[in-house]
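With one protein chain withheld, the remaining protein chains of the complex are depicted in position.
Order of writing sets the labels: A, B, C, D and E. Residues in every chain begin at 1.
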Amino acid sequence: MNFVLPNASRPTADIPHYSPLGNECALFETAWVRQLPLLLKGPTGCGKTRFVSHMAARLGLPLSTVSCHDDLAAADLTGRYLLKGGDTVWVDGPLTRAVREGGVCYLDEIVEARKDVAVILHPLTDDRRMLPLERTGEMLEAPPGFMLVVSYNPGYQNLLKSLKPSTRQRFVAIEFDFLPKAQEIAVVSAESGLAEAQVARLVDLAARLRALKGHDLEEGVSTRLLVYCASLVDAGMPAKEAVRAAMIEPLTDEPDVRAALLEVAGSLIA
Amino acid sequence: MNFVLPNASRPTADIPHYSPLGNECALFETAWVRQLPLLLKGPTGCGKTRFVSHMAARLGLPLSTVSCHDDLAAADLTGRYLLKGGDTVWVDGPLTRAVREGGVCYLDEIVEARKDVAVILHPLTDDRRMLPLERTGEMLEAPPGFMLVVSYNPGYQNLLKSLKPSTRQRFVAIEFDFLPKAQEIAVVSAESGLAEAQVARLVDLAARLRALKGHDLEEGVSTRLLVYCASLVDAGMPAKEAVRAAMIEPLTDEPDVRAALLEVAGSLIA
Amino acid sequence: MNFVLPNASRPTADIPHYSPLGNECALFETAWVRQLPLLLKGPTGCGKTRFVSHMAARLGLPLSTVSCHDDLAAADLTGRYLLKGGDTVWVDGPLTRAVREGGVCYLDEIVEARKDVAVILHPLTDDRRMLPLERTGEMLEAPPGFMLVVSYNPGYQNLLKSLKPSTRQRFVAIEFDFLPKAQEIAVVSAESGLAEAQVARLVDLAARLRALKGHDLEEGVSTRLLVYCASLVDAGMPAKEAVRAAMIEPLTDEPDVRAALLEVAGSLIA
Amino acid sequence: MNFVLPNASRPTADIPHYSPLGNECALFETAWVRQLPLLLKGPTGCGKTRFVSHMAARLGLPLSTVSCHDDLAAADLTGRYLLKGGDTVWVDGPLTRAVREGGVCYLDEIVEARKDVAVILHPLTDDRRMLPLERTGEMLEAPPGFMLVVSYNPGYQNLLKSLKPSTRQRFVAIEFDFLPKAQEIAVVSAESGLAEAQVARLVDLAARLRALKGHDLEEGVSTRLLVYCASLVDAGMPAKEAVRAAMIEPLTDEPDVRAALLEVAGSLIA
Amino acid sequence: MNFVLPNASRPTADIPHYSPLGNECALFETAWVRQLPLLLKGPTGCGKTRFVSHMAARLGLPLSTVSCHDDLAAADLTGRYLLKGGDTVWVDGPLTRAVREGGVCYLDEIVEARKDVAVILHPLTDDRRMLPLERTGEMLEAPPGFMLVVSYNPGYQNLLKSLKPSTRQRFVAIEFDFLPKAQEIAVVSAESGLAEAQVARLVDLAARLRALKGHDLEEGVSTRLLVYCASLVDAGMPAKEAVRAAMIEPLTDEPDVRAALLEVAGSLIA
Partner (left out) sequence: MNFVLPNASRPTADIPHYSPLGNECALFETAWVRQLPLLLKGPTGCGKTRFVSHMAARLGLPLSTVSCHDDLAAADLTGRYLLKGGDTVWVDGPLTRAVREGGVCYLDEIVEARKDVAVILHPLTDDRRMLPLERTGEMLEAPPGFMLVVSYNPGYQNLLKSLKPSTRQRFVAIEFDFLPKAQEIAVVSAESGLAEAQVARLVDLAARLRALKGHDLEEGVSTRLLVYCASLVDAGMPAKEAVRAAMIEPLTDEPDVRAALLEVAGSLIA
């Protein structure tokens, strides 16, 4: 749950920086050693994707990421027949490639995908660790070096879009949340270049806005938007304008809500 | 939030005129420098598309515009396989071309597109700035010269058609609105050729009609319709007829509402 | 809002007759000169299609008409790739042909079409006058000789089928209605060959039936059905039978409503 | 509204027998002469299809019949591109063939078809009499020898399945109903071979069962089922068993309704 | 409504045994002679499919059976174009083959099929006995040796899944039900090999469970499940376990209902 520091301060050039907040790195490593699939839960922009990049690099594993969406079908992950020179030839999808070659396969926002995607993960996430390719008749066995990681945001999970218990219960799960204040200030300052003192005021404002989640706002301000805002200020834009463009307009279109947020912001940012 | 002046008065032949009303030009430029994606919000016909054309030309960037709609899928943006000479060959979509070549890619009315479109924008709008082409297995990294701009109209955003927080929070956002009176008169006069004194009456009428939005009307009169109306008057059509054809009939089909609007118009336009 | 007279009385052989009732011809011409797109609104069978044919011929413009329906997609208008000799070749749709060659492109019952159709009209109906062909990567600029005309019938417009304000506000609009009595008698007599005295009784009946619209009937009797009815009478069919077949059975299937209409008809037609 | 007599009594071998009950034959002929399209309305199995066969043969016109259904699209009527020898070649649909070659094209149960079907009939059913083939860019003009006839059953027309006024008002319409008693006895006897005296009891029963329509039954017994029943009796089956198999089981699955119908039947048929 | 006896007792090796309970065999034969289509109605597993096999073999007719389902379209029955050697060639479906070659075509659970299936049966089930192949332009006439039989289960017919009157009224219909006790005991004993005395207790239990239909159970125990149960007992499984596995677990998943059924079973089966 952390953001990368500027390149200069990275321990090694190839590993995206991630400062562990809890036991999430140990949990990832244990799951890796014990060959258990992993489920990451948490709000928008809190660092789930970064965490996976960090761990994959740290463990020296290739990483293949798929952003899931409404129209992503099982065949987009496993592969499909394409027409080449008059013949239909099979082309592996990203999941099949990862199972053949090993490494971390990360399915981001898994609940967005079509239902058949969850089910093809079943034989891959029990003790069989198999990926059946029905179209080709192949039955792939995942090598020890293969690990499946999926994520989703419980915040706007609805009845139509949720993981079935038979899928959920195949994963070890980690809940992510926003960083505590001091750590978030450090991260935003490092990412944007803006001095920590100036960032602190923005983080205070974010805390105020996040407290409104569920009342007037669907989601709180993400660390990403904080970085955007600090970045605009660092580039010379007045703080008030930067806050409006990066921390308020992206959150709501309701005139009343916006007016309320601007008032909150006005009391904290000159 | 402004309309182009006639060609003669353009500062340079290649840059569509746009007279900045607020900080939107500075904000666009800062977002460009800091490589942040931009979200434009605002009502129909208030100049969002023109603003993007202006800024792209001013910064010397190629501009590629995609009008989104209900059936626009991710593949329409990223590309697809087509059959050529018996083989399937990959053909880049407009977003892929823009990522390969740099420049501004503008997705107009993004909420109209299918859900998979929003999600392919995710890796492109966080610090990775990547466009994964799952079908070809390519992972494109956006060059520094690439900028993504999207727009939508919150006015008729509904439950089925809205940006998810995980998408919204990836953009710096600007809210657009209609021009203040004096500026709108100048723009409409310049665009239509009609004298400012005559335009003023039409702009007064537009203000009256915009005040009815949410009561009898779904949307207020756009600056575009004002230009249409002034253009008809300038071509010799009686003002009353022009107002009906360009400012009233396009707004409503309800006989009662139309009668009310005609009465409002009749009191202002002889 | 008028029907064609028999060929003999046409001023020139090539221009479908249309006797203007209001300012609609002037409005069409002004819109043509000023390059503004046009929206025609009005009930079934009141002459919208005929009006467009008349104006296109009068201005010496080629006319291309597309009847829109539930399954009409953008690609049906812009074009699509077809397989020829093993290759996929692009074939222009009617809208693309009209933009390339100029002339009037008339989209009848536009609200019936799929949503993506309305949106491809957007860049064509603002000051850009462009038709982007995403599939081929072309960006066509409409020549001065191109004009877009669309129509729809507000009578049975529903929540799912309506023009969004962002589309409506791109058109100058004309409202059509049925002809006044004397003019309708002249038109029906000319079209059917039946003497005006006999037609007059049918037009009186039509007025009575139109008054029931919204109560028992979804739509009033169209001028077209009046012409059908007069045509049957002129061919020797008893007026009572012709009225039932051409003016009552096409309006309703409800036994009660039909009985009521027959009673109304019986009191006027011997 | 009549059934064919046995071959022996047909006036000419090639014309399916039809004894006119009202003015329907005259109306068909007048519509044919005046080139007006025709709409036939009426319940299941009352003879609409037979009437069209009769009139087409009587006027010496080729007849092409299409039974419409939920998945029938415009392309099924107009034609489509098929792959032949590596090329796509256009193959006319039945409507296009009829327009090219003339004759009667009969679309049975038109409201079952997809919405795009109704709309392609529009230019064919106004004074233009054109069939535009958007896919090929052709614009066919119907020859004088072409006539369009459509039918539907208002009995189970619902909100989703109805003809729009803009379609209905393009047709002269005839309402069909069951035959009066004496005529129905003659027809059923002629079709089944059973003596009129025996048929009379079945027709009396049918009248009793038809009176229940709308209460317990969705539709009354058709003349076709009467012919089935008489045919079974003529083949030696007891009348009671034939009535159950051909006049009661096809009408309902509800035990209560069936018991009531059997009781009605038992009181009339020994 | 009967089950086949063991092969040894079959009159001829090729005719599946069927002991007629009512007039169903005579009705089938009469329908065959008079060329009338047949509709079989009745609950799950009561012998409809067996009856058709029996009658087809008895009359010496080839039998072609199609199990209908949600995705079965008209083209699955009539045929479709397939790509062979670069050309599209027409391949007959099972209905078309039966119409060309004669014999019984049996469409099992017709209401499950898509709506277009019912409608293609219309011209085949009236006096025309035609199968129009719209895609090829052929119009096949069924030979005298062709007979159409369809079945469905009214038990779970719902609003979306029902035969329209215009389809139902094209068939002579037979209602099937479970066998009376003595006959069911004979059949189950013959099919399973279990002595009639032991089977009798199971049939008694089935009667008790069937009486619960509509209250706690959607459907009663089928004769098929009785055969399963007797078969398990005959193989040495304790009756109580066999009853649970073959007569209770297949009926319900509700713990309360299962407990109630087990109690009923416990009181009858030691």
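Quick note on the criterion: a contact is a pair of C-beta atoms (placed from the backbone, for glycine too) under 8 Å apart; a residue touches a chain by one contact, two chains touch by 3 or more.
Just so you know, these numbers come straight off a predicted model, no measurement behind them.
Q: Determine which of the presented chains are touched by the chain that is not presented, and list them.
A: Contacts of the omitted chain with visible chains: A, E.
Q: Given that one chain is not shown, which residue among E:L40, E:A57 or E:L72 touches it?
A: Counting the whole complex, the residue in contact with the absent chain is E:L72.
Q: Using the touch definition up top, pick the residue from A:A57, A:A74 or A:M237 that touches the left-out chain.
A: Answering carefully, the residue with contact to the hidden chain is A:A74.
Q: I need the residue numbers on subunit A that touch the omitted chain, in ascending order.
A: Subunit A touches the chain not shown through residues 23, 26-27, 30-31, 33-34, 36, 39, 41, 73-74, 81, 83, 86-88, 114-116, 118-120, 122-123, 126-128, 132, 134, 137, 154, 157, 164-166, 168-175.
Q: Please output the residues of subunit E touching the missing chain, sorted low to high.
A: Counting only subunit E, the missing chain is touched by 4, 44-45, 49-50, 65-72, 76, 82-86, 93-94, 97, 108-109, 112, 153, 155-156, 191, 218-219, 221-222, 224-225, 228, 231-232, 235-237, 241, 245-246, 249-251, 253, 258.
Quick note on the criterion: only the chains that are shown with their structure count from here on.
Q: Taking the touch definition from the top, what connected groups remain once subunit B is excluded?
A: Ignoring subunit B, components are A | C, D, E.
Q: Which contact partners do subunit C and subunit E have in common?
A: D
Q: Given a C-alpha superposition of subunit B onto subunit D, how large is the rotation in degrees, taken in steps of 5?
A: Rotating subunit B by 120 degrees superposes it on subunit D.
Q: Comparing centres built from CA atoms, which chain ends up most distant from subunit E?
A: If we average the C-alpha coordinates per chain, B ends up farthest from subunit E.
Q: Please tell me whether the contact surfaces of subunit C and subunit D are same or different in residue numbering, using the over-half criterion.
A: Here the answer is different, because the shared fraction of interface numbers falls below one half.
Q: What whole-Å value do you get for the distance between subunit A and subunit B if each is reduced to the mean of its CA atoms?
A: Their C-alpha centroids are separated by 31 Å.
Q: Can you compute the centre-to-centre distance for subunit A and subunit E, using the mean CA position of each chain? Integer Å is fine.
A: For subunit A versus subunit E, the centre distance works out to 53 Å.
Q: Please set out, as single numbers or ranges, the residues of subunit D touching at least two other chains.
A: 83, 86
Q: Which of line, ring, star, complete or other matches the graph of chains that touch?
A: Topology of touching chains reads as a line.
Q: Name the touching chain pairs, would you?
A: A-B, B-C, C-D, D-E
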